[in-house]
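What you see is the complex with one protein chain gone and the rest in place.
Presenting chain A:
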Amino acid sequence: MNHWLAISGMMLLTVLIRASFLVFGQRLTFPGWLNRALHYVPPAVLSALVVPMALAPAGTVDISLHNAYLPGIIVAALVAWKSGKTLLAIVVSFVVYGLWRWGLLPG
């Protein structure tokens, strides 16, 4: 894939959305329900990416002790939820993942 092409498209879309009303005025209007629905898009996208990564990291569902992704990602979510500190959550989850994968369950 051409990364610059990918980035150019992302740039164009992002700036056009941000410029929509500010530059092109109020010819566009959003119905109220869409306004509210849009706030759920970022958590929905992130969950849609995370959940399969945790439950089926290799493509098939794997809820077993051999799946180090599951405890790691659960810990990341819990620490972030409790402390609100993203970096801390990531570091702690990496420790859990590393221990699980290479410490507790060799092979």
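The rule we apply is simple: contacts are C-beta pairs under 8 Å (C-beta built on N, C-alpha and C of every residue); 3 or more make two chains touch, one makes a residue touch a chain; residues count from 1.
In this section, contacts and distances are computed from a predicted model.
The protein name that UniProt records for the chain not on display, among "AzlC family ABC transporter permease", "Stage V sporulation protein AC", "ATP-binding protein" or "Monooxygenase", is "AzlC family ABC transporter permease".
Chain A meets the missing chain through residues 1, 3-11, 13-15, 17-23, 25-26, 28, 30, 33, 35-57, 59, 61, 68-69, 72-74, 76-81, 84, 86-87, 89-90, 93-94, 97, 101.
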